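Beneath this line is the structure, given in C-alpha coordinates, with notes to follow.
For this depiction, one protein chain was excluded, whereas all remaining protein chains were kept in their positions.
Then we have chain A:
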Amino acid sequence: MIKLQHVSKTFRVGKNKIEALKDVSLEVNKGEIFGVIGFSGAGKSTLIRCVNLLERPTSGEVFVDGHDVLKLKKKALRQMRRKIGMIFQGYNLLETANVYDNVATPLKLEGVPNEEIKARTEKYLEIVGLTDRKSAYPSQLSGGQKQRVAIARALAHEPEVLLSDEATSALDPNTTDAILELLLRVNKELGITIFLITHELNVIQRICDRVAVMENGRIVEQGSVVDVFTRPQQPMTKRFISTESKFQIPSTVKDDLLKSGRLVKLTFLGESSKDPILATLAKQYDVLPSIIAGGIDQLKNQSVGKLLVHLKGDKTQVEIAVGFLHDQDVLVEEVKD
(Lines give C-alpha, C1' and ligand atoms only; values in the text may rest on other atoms or scores of the structure.)
Protein backbone atom coordinates (compact mmCIF):
# COMPACT_ATOMS: atom_id res chain seq x y z
CA MET A 1 0.00 0.00 0.00
CA ILE A 2 2.77 2.41 0.96
CA LYS A 3 6.31 1.79 -0.16
CA LEU A 4 9.25 4.01 0.64
CA GLN A 5 12.52 3.25 -1.13
CA HIS A 6 15.82 4.77 -0.11
CA VAL A 7 14.13 7.96 1.01
CA SER A 8 16.41 10.72 2.27
CA LYS A 9 15.55 14.22 3.33
CA THR A 10 17.98 16.99 4.04
CA PHE A 11 16.92 20.33 5.47
CA ARG A 12 19.02 23.43 5.07
CA VAL A 13 19.04 25.75 8.02
CA GLY A 14 21.26 28.65 7.06
CA LYS A 15 24.57 27.05 6.21
CA ASN A 16 23.88 23.89 8.16
CA LYS A 17 22.49 20.75 6.64
CA ILE A 18 20.28 18.57 8.75
CA GLU A 19 19.77 15.04 7.54
CA ALA A 20 16.35 14.18 8.86
CA LEU A 21 16.02 10.93 6.92
CA LYS A 22 18.86 8.74 5.75
CA ASP A 23 18.11 6.06 3.18
CA VAL A 24 14.84 4.88 4.71
CA SER A 25 13.03 1.96 3.08
CA LEU A 26 9.87 0.38 4.35
CA GLU A 27 6.67 -1.14 3.11
CA VAL A 28 3.22 -0.95 4.66
CA ASN A 29 0.97 -3.77 3.53
CA LYS A 30 -2.68 -3.32 2.68
CA GLY A 31 -4.91 -3.76 5.70
CA GLU A 32 -2.26 -3.69 8.41
CA ILE A 33 -1.40 -1.20 11.10
CA PHE A 34 2.23 -0.24 10.78
CA GLY A 35 3.90 1.84 13.45
CA VAL A 36 7.16 3.76 13.50
CA ILE A 37 8.54 4.43 16.93
CA GLY A 38 11.41 6.62 17.99
CA PHE A 39 12.36 9.31 20.46
CA SER A 40 11.65 12.89 19.42
CA GLY A 41 14.01 14.16 16.77
CA ALA A 42 14.45 10.72 15.23
CA GLY A 43 12.85 11.83 11.95
CA LYS A 44 9.49 10.06 12.32
CA SER A 45 7.44 13.14 11.57
CA THR A 46 9.43 13.92 8.45
CA LEU A 47 9.02 10.31 7.40
CA ILE A 48 5.23 10.26 7.62
CA ARG A 49 4.98 13.66 5.92
CA CYS A 50 6.95 12.25 2.98
CA VAL A 51 4.12 9.82 2.26
CA ASN A 52 1.64 12.52 1.20
CA LEU A 53 4.40 14.94 0.25
CA LEU A 54 3.72 17.55 2.89
CA GLU A 55 7.48 17.17 2.82
CA ARG A 56 9.25 16.35 -0.43
CA PRO A 57 12.07 13.80 -0.07
CA THR A 58 15.48 14.97 -1.26
CA SER A 59 15.99 11.59 -2.89
CA GLY A 60 14.34 8.20 -3.06
CA GLU A 61 10.95 6.97 -4.18
CA VAL A 62 7.51 6.96 -2.58
CA PHE A 63 4.74 4.71 -3.82
CA VAL A 64 1.16 4.81 -2.61
CA ASP A 65 -1.14 2.15 -3.97
CA GLY A 66 1.38 1.49 -6.74
CA HIS A 67 1.60 5.14 -7.88
CA ASP A 68 4.91 6.95 -7.80
CA VAL A 69 3.69 10.04 -5.94
CA LEU A 70 6.82 12.07 -6.68
CA LYS A 71 5.97 11.95 -10.37
CA LEU A 72 2.40 13.19 -9.91
CA LYS A 73 1.41 16.59 -11.26
CA LYS A 74 -0.23 19.09 -8.89
CA LYS A 75 -3.78 18.07 -9.67
CA ALA A 76 -3.10 14.35 -9.62
CA LEU A 77 -1.29 14.77 -6.31
CA ARG A 78 -4.38 16.46 -4.85
CA GLN A 79 -6.50 13.54 -6.06
CA MET A 80 -4.07 11.10 -4.49
CA ARG A 81 -4.05 12.99 -1.18
CA ARG A 82 -7.81 12.55 -0.93
CA LYS A 83 -7.22 8.83 -0.70
CA ILE A 84 -4.79 9.36 2.17
CA GLY A 85 -6.37 10.55 5.38
CA MET A 86 -4.20 12.20 7.99
CA ILE A 87 -4.61 12.98 11.67
CA PHE A 88 -2.30 15.08 13.79
CA GLN A 89 -1.17 15.58 17.36
CA GLY A 90 -2.68 19.08 17.34
CA TYR A 91 -6.05 17.96 15.82
CA ASN A 92 -5.96 20.90 13.37
CA LEU A 93 -9.67 21.68 13.34
CA LEU A 94 -11.31 24.91 12.19
CA GLU A 95 -11.92 26.83 15.41
CA THR A 96 -14.65 28.87 13.73
CA ALA A 97 -16.66 25.86 12.57
CA ASN A 98 -18.74 23.42 14.57
CA VAL A 99 -18.16 19.67 14.62
CA TYR A 100 -20.49 19.01 11.70
CA ASP A 101 -18.92 21.70 9.52
CA ASN A 102 -15.43 20.57 10.40
CA VAL A 103 -16.23 17.23 8.79
CA ALA A 104 -18.41 18.60 5.98
CA THR A 105 -16.33 21.61 4.84
CA PRO A 106 -13.47 19.69 3.18
CA LEU A 107 -16.04 17.57 1.30
CA LYS A 108 -17.79 20.74 0.15
CA LEU A 109 -14.48 22.15 -1.09
CA GLU A 110 -13.87 18.98 -3.05
CA GLY A 111 -17.21 19.30 -4.81
CA VAL A 112 -18.88 16.26 -3.28
CA PRO A 113 -22.67 16.50 -3.91
CA ASN A 114 -24.69 17.92 -1.00
CA GLU A 115 -26.73 14.79 -0.31
CA GLU A 116 -23.57 12.73 -0.14
CA ILE A 117 -21.87 15.24 2.19
CA LYS A 118 -24.75 15.01 4.62
CA ALA A 119 -24.85 11.23 4.49
CA ARG A 120 -21.12 10.80 4.95
CA THR A 121 -20.76 13.42 7.67
CA GLU A 122 -23.51 11.82 9.70
CA LYS A 123 -22.19 8.32 9.10
CA TYR A 124 -18.68 9.07 10.28
CA LEU A 125 -19.73 11.24 13.20
CA GLU A 126 -21.77 8.24 14.28
CA ILE A 127 -18.76 5.93 13.93
CA VAL A 128 -16.58 8.16 16.11
CA GLY A 129 -19.46 8.60 18.55
CA LEU A 130 -20.02 12.35 18.28
CA THR A 131 -23.49 12.55 16.75
CA ASP A 132 -24.85 14.34 19.80
CA ARG A 133 -22.13 17.00 19.69
CA LYS A 134 -22.41 18.00 16.08
CA SER A 135 -23.20 21.63 16.75
CA ALA A 136 -20.47 22.08 19.37
CA TYR A 137 -17.40 24.18 18.56
CA PRO A 138 -13.89 22.76 19.04
CA SER A 139 -13.27 25.05 22.03
CA GLN A 140 -16.11 23.25 23.82
CA LEU A 141 -14.62 19.79 23.27
CA SER A 142 -12.03 17.74 25.16
CA GLY A 143 -8.80 16.65 23.48
CA GLY A 144 -10.14 13.18 22.85
CA GLN A 145 -13.32 14.53 21.29
CA LYS A 146 -11.33 16.87 19.07
CA GLN A 147 -9.25 13.94 17.86
CA ARG A 148 -12.47 12.05 17.12
CA VAL A 149 -13.66 14.93 14.97
CA ALA A 150 -10.33 14.88 13.16
CA ILE A 151 -10.68 11.14 12.62
CA ALA A 152 -14.23 11.57 11.29
CA ARG A 153 -12.97 14.31 8.98
CA ALA A 154 -10.24 12.02 7.64
CA LEU A 155 -12.63 9.07 7.26
CA ALA A 156 -15.25 11.13 5.47
CA HIS A 157 -12.99 11.14 2.41
CA GLU A 158 -13.27 7.35 2.51
CA PRO A 159 -9.51 6.97 2.25
CA GLU A 160 -7.59 3.74 1.78
CA VAL A 161 -4.83 4.77 4.12
CA LEU A 162 -4.83 6.75 7.32
CA LEU A 163 -1.65 8.50 8.41
CA SER A 164 -1.43 9.24 12.10
CA ASP A 165 1.17 11.78 13.20
CA GLU A 166 1.42 11.30 16.99
CA ALA A 167 -2.37 11.37 17.21
CA THR A 168 -2.49 10.29 20.85
CA SER A 169 0.59 12.07 22.17
CA ALA A 170 -1.30 15.00 23.63
CA LEU A 171 -3.94 12.83 25.31
CA ASP A 172 -4.13 11.33 28.79
CA PRO A 173 -3.78 7.53 29.13
CA ASN A 174 -7.51 6.75 29.28
CA THR A 175 -8.33 8.92 26.28
CA THR A 176 -5.35 7.44 24.45
CA ASP A 177 -6.78 3.96 24.98
CA ALA A 178 -10.18 5.01 23.67
CA ILE A 179 -8.68 6.60 20.55
CA LEU A 180 -6.51 3.52 19.94
CA GLU A 181 -9.61 1.37 20.25
CA LEU A 182 -11.28 3.55 17.64
CA LEU A 183 -8.30 3.25 15.29
CA LEU A 184 -8.38 -0.53 15.68
CA ARG A 185 -12.06 -0.53 14.72
CA VAL A 186 -11.39 1.73 11.75
CA ASN A 187 -8.74 -0.75 10.62
CA LYS A 188 -10.83 -3.87 11.16
CA GLU A 189 -14.31 -2.74 10.19
CA LEU A 190 -13.55 -0.27 7.42
CA GLY A 191 -10.44 -2.10 6.21
CA ILE A 192 -8.34 1.07 6.24
CA THR A 193 -4.58 0.62 6.32
CA ILE A 194 -3.00 2.67 9.09
CA PHE A 195 0.52 4.07 9.09
CA LEU A 196 1.33 5.77 12.36
CA ILE A 197 4.25 7.32 14.12
CA THR A 198 4.56 7.61 17.86
CA HIS A 199 7.00 7.85 20.73
CA GLU A 200 4.75 5.78 22.97
CA LEU A 201 5.52 2.08 23.16
CA ASN A 202 2.00 1.48 24.41
CA VAL A 203 0.57 2.56 21.04
CA ILE A 204 2.74 0.04 19.20
CA GLN A 205 1.89 -2.73 21.66
CA ARG A 206 -1.80 -2.23 21.54
CA ILE A 207 -2.66 -1.82 17.90
CA CYS A 208 0.29 -2.37 15.56
CA ASP A 209 0.96 -5.48 13.50
CA ARG A 210 4.41 -4.42 12.45
CA VAL A 211 6.83 -1.86 13.73
CA ALA A 212 9.94 0.01 12.64
CA VAL A 213 12.29 1.58 15.16
CA MET A 214 13.88 4.87 14.14
CA GLU A 215 16.99 6.55 15.41
CA ASN A 216 18.80 9.55 13.93
CA GLY A 217 16.93 9.42 10.66
CA ARG A 218 17.48 5.72 10.07
CA ILE A 219 15.36 2.67 10.60
CA VAL A 220 17.44 0.49 12.88
CA GLU A 221 15.09 -2.42 13.22
CA GLN A 222 11.76 -3.55 11.80
CA GLY A 223 9.55 -6.58 11.93
CA SER A 224 6.40 -7.94 13.51
CA VAL A 225 5.58 -6.37 16.84
CA VAL A 226 5.86 -9.70 18.65
CA ASP A 227 9.35 -10.35 17.27
CA VAL A 228 10.70 -6.89 17.89
CA PHE A 229 9.17 -6.89 21.31
CA THR A 230 10.44 -10.21 22.50
CA ARG A 231 13.74 -10.33 20.67
CA PRO A 232 14.93 -6.75 20.33
CA GLN A 233 18.22 -6.75 18.43
CA GLN A 234 19.45 -3.17 18.49
CA PRO A 235 20.54 -1.28 21.60
CA MET A 236 18.09 1.47 20.64
CA THR A 237 15.16 -0.95 20.60
CA LYS A 238 16.22 -2.46 23.89
CA ARG A 239 16.43 0.99 25.38
CA PHE A 240 12.91 1.70 24.25
CA ILE A 241 11.53 -1.48 25.66
CA SER A 242 13.46 -1.28 28.90
CA THR A 243 12.20 2.23 29.64
CA GLU A 244 8.83 0.51 29.87
CA SER A 245 10.01 -2.66 31.59
CA LYS A 246 9.02 -3.25 35.18
CA PHE A 247 12.19 -5.15 35.99
CA GLN A 248 14.19 -2.33 37.45
CA ILE A 249 15.61 -3.91 40.58
CA PRO A 250 17.94 -2.06 42.91
CA SER A 251 21.60 -2.85 42.23
CA THR A 252 22.29 -3.96 45.83
CA VAL A 253 19.54 -6.57 45.56
CA LYS A 254 20.85 -7.63 42.18
CA ASP A 255 24.42 -8.00 43.49
CA ASP A 256 23.25 -10.22 46.35
CA LEU A 257 21.29 -12.44 44.01
CA LEU A 258 24.16 -12.78 41.57
CA LYS A 259 26.44 -13.98 44.37
CA SER A 260 24.23 -16.94 45.13
CA GLY A 261 23.26 -17.96 41.60
CA ARG A 262 22.21 -16.70 38.21
CA LEU A 263 19.53 -14.24 37.17
CA VAL A 264 17.59 -14.89 33.99
CA LYS A 265 14.83 -13.00 32.27
CA LEU A 266 12.34 -15.39 30.70
CA THR A 267 9.91 -14.36 27.98
CA PHE A 268 6.94 -16.62 27.38
CA LEU A 269 5.02 -16.39 24.16
CA GLY A 270 1.69 -17.90 23.30
CA GLU A 271 1.60 -21.65 24.05
CA SER A 272 4.74 -21.79 26.16
CA SER A 273 3.10 -19.57 28.75
CA LYS A 274 0.66 -22.32 29.66
CA ASP A 275 3.18 -24.98 30.70
CA PRO A 276 4.38 -25.10 34.31
CA ILE A 277 7.99 -24.74 33.24
CA LEU A 278 9.47 -23.52 36.49
CA ALA A 279 7.84 -26.29 38.50
CA THR A 280 9.19 -28.85 36.04
CA LEU A 281 12.60 -27.29 36.33
CA ALA A 282 12.62 -27.52 40.10
CA LYS A 283 11.53 -31.15 39.96
CA GLN A 284 13.96 -32.36 37.33
CA TYR A 285 17.11 -30.52 38.34
CA ASP A 286 18.76 -29.72 41.61
CA VAL A 287 18.05 -26.04 41.20
CA LEU A 288 15.86 -23.68 43.25
CA PRO A 289 14.11 -21.15 41.06
CA SER A 290 12.56 -18.12 42.70
CA ILE A 291 10.59 -15.43 40.98
CA ILE A 292 11.92 -11.92 41.57
CA ALA A 293 9.59 -10.00 39.30
CA GLY A 294 7.07 -10.68 36.61
CA GLY A 295 4.42 -9.26 34.37
CA ILE A 296 2.31 -9.75 31.28
CA ASP A 297 2.31 -7.41 28.29
CA GLN A 298 -0.75 -7.46 26.09
CA LEU A 299 0.18 -7.14 22.45
CA LYS A 300 -2.41 -6.72 19.72
CA ASN A 301 -2.98 -10.42 19.09
CA GLN A 302 -1.22 -12.17 21.92
CA SER A 303 0.11 -11.78 25.38
CA VAL A 304 3.74 -11.93 26.34
CA GLY A 305 4.70 -13.05 29.82
CA LYS A 306 7.95 -11.95 31.36
CA LEU A 307 9.61 -13.29 34.48
CA LEU A 308 12.79 -12.40 36.23
CA VAL A 309 13.95 -15.59 37.89
CA HIS A 310 16.78 -16.33 40.27
CA LEU A 311 18.29 -19.81 39.87
CA LYS A 312 20.07 -21.03 42.96
CA GLY A 313 22.17 -24.16 43.00
CA ASP A 314 25.32 -25.89 41.89
CA LYS A 315 26.98 -24.17 38.94
CA THR A 316 26.78 -27.12 36.57
CA GLN A 317 23.22 -27.91 37.58
CA VAL A 318 22.21 -24.31 36.91
CA GLU A 319 23.95 -24.50 33.54
CA ILE A 320 21.94 -27.61 32.59
CA ALA A 321 18.74 -25.98 33.86
CA VAL A 322 19.32 -22.94 31.65
CA GLY A 323 19.81 -25.33 28.72
CA PHE A 324 16.47 -26.93 29.58
CA LEU A 325 14.78 -23.52 29.54
CA HIS A 326 16.24 -22.76 26.12
CA ASP A 327 14.72 -25.99 24.82
CA GLN A 328 11.27 -25.04 26.12
CA ASP A 329 10.51 -22.40 23.54
CA VAL A 330 11.16 -19.75 26.13
CA LEU A 331 13.37 -16.77 25.46
CA VAL A 332 16.15 -16.66 28.02
CA GLU A 333 18.23 -13.59 28.67
CA GLU A 334 20.98 -13.61 31.19
CA VAL A 335 20.92 -10.61 33.53
CA LYS A 336 24.42 -9.57 34.55
CA ASP A 337 25.59 -6.70 36.69
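The definition used in the following text is that contacts are C-beta pairs under 8 Å (C-beta built on N, C-alpha and C of every residue); 3 or more make two chains touch, one makes a residue touch a chain; residues count from 1.
Here is the rule we go by: contacts and distances are computed from a predicted model.
Per UniProt, the protein behind the absent chain is "Methionine ABC transporter permease"; the candidates were "Carbon-monoxide dehydrogenase medium subunit", "Cytochrome P450", "Molybdopterin-dependent oxidoreductase" or "Methionine ABC transporter permease".
The chain not shown here is touched by just one of A:94, A:184 or A:335, and that residue is A:94. Contact with the undisplayed chain is limited, among A:22, A:82, A:218 or A:238, to A:82.
Across the entire complex, the residue among A:25, A:58, A:105 or A:131 in touch with the chain not shown is A:105. Residues of chain A that touch the chain left out of view are 52, 54, 77-82, 84-86, 88, 90, 92-98, 105-106, 109-110, 137-140, 150, 153-154, 157, 163.
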